[in-house]
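Note that this is a trimmed complex: some chains were dropped, and none of the rest were shifted.
Chains: A, B and C, in written order; residue numbering restarts at 1 for each.
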Amino acid sequence: MLLHLLNKSPEHAALLRCTGFIRHGDCLVLLEDGVYCATSKAGAALGELVERGIPLYAVSADVEARGLSARLSPDIKLINYEELVALSIQYTKSKRWG
Amino acid sequence: MRKLLFIQSHAPHGTLFGQEGLDAILAGSAFVDCAVLFLGDGVYQLLKDQATQTLASRNYSVSYQALFDYGVDAIFCSAADLLTRGLTLEDLIVAPTPLNPKELEAILHDYDVILDF
Amino acid sequence: MKFTIVVQGGPYTTQASLSAWHFARAVLSSGHEIYRIFFYHDGVYNANTLLSPPQDELDLHHAWRSLALEHGLELIICVASALRRGLLDPTEADRYEKSQSNVEAPFVISGLGQLIDGALTADRTLTFGP
């Protein structure tokens, strides 16, 4: 029941590294430059997580700030900070990838 | 006079490199002919519709429109880095000249001083 | 639910401090409690009283300070991280024979034990870093 937090774009190794550690029952939250991983173009890297049924979230303030609102993969659910707090309660612990 | 090439290689908002890099570009253009190259995640600097109210961050991207006014008319980007990110020139605040790998290599060697951000 | 929030990034340079501040506000607005905010690594730069960002930008030092005063929080900055980065309250400034200082309440210089205690005591610990 791990909340994985990723704050780096697909240009960095963090995305590939973290996907290997995400197991059934975990979720992945994209924030800061991590939201670039949520674009439909970069979505392929997340495809395997989608297939495995891992819930994927992106912080909406970060998506808007970067002009990505219209570019998001449909598999990603937008959340605000209150919803991030709720997720961090629902999942018992968190791990930062960056 | 020497020719300066500024390179932006970071995405906006995640780090301050973009904003401080843009400041340097605008300062440079007051002294001399400057060129700007957007590489890698740096191409995201130019993406339209950045809306930073909720994040409470500065939307400095609008200042890229001023590049031409400041006399910076040599604006380049990596064509491959645009493509990889699913972006076209229509998606950008100002339209840089997209360069292929050979042209990018040439640009790097054409200018006298390279300032990286 | 009690939260510990760890901030490892300096203000503005990376977005870590801003994200942590938004998260801290959301914890409180959601009716939960902040047990500890611990600034480590470049995070200690948030404590600098001399921060003077442009007037049309968020003043992160002030933002943390307001949040802490409003909700009675202590903002702990790690002493080892702070000293090597030149963040001193008047007591540390005396000890190091400096005539100036740049840390004051609600920012408090303390040890790494506060991080460990925060991680052990709070129900949840989240880290925001570069």
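Assume a contact is a pair of C-beta atoms (placed from the backbone, for glycine too) under 8 Å apart; a residue touches a chain by one contact, two chains touch by 3 or more.
If you're wondering where the values come from, they're calculated on a predicted model, not measured in any experiment.
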item	value
Copies present in the complete complex, per labelled chain	A x2, B x2, C x2
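The definition used in the following text is that only the chains that are shown with their structure count from here on.
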item	value
Arrangement of touching chains [line / ring / star / complete / other]	complete
More contacts between chains, B-C or A-C	A-C
Length of the line joining the C-alpha centres of subunit A and subunit C, rounded to whole Å	26
Chain centre separation (subunit B, subunit C; CA means) in Å	33
Contacts with 2+ other chains: residues of subunit B	13-15, 55, 57
Overlap residues in subunit A, where contacts from two or more other chains coincide	7, 32-33, 61-62
Subunit B contact footprint on subunit C (complex, rising order)	12-15, 18, 22, 54, 56-58
Interface residues, subunit B side, partner subunit A - complex	11-15, 40-41, 44, 47-55, 57, 59, 61, 84-86
Touch list for subunit A against partner subunit C, complex	5, 7, 31-33, 59, 61-62, 80-82, 84-86, 88-89, 92-94, 96, 98
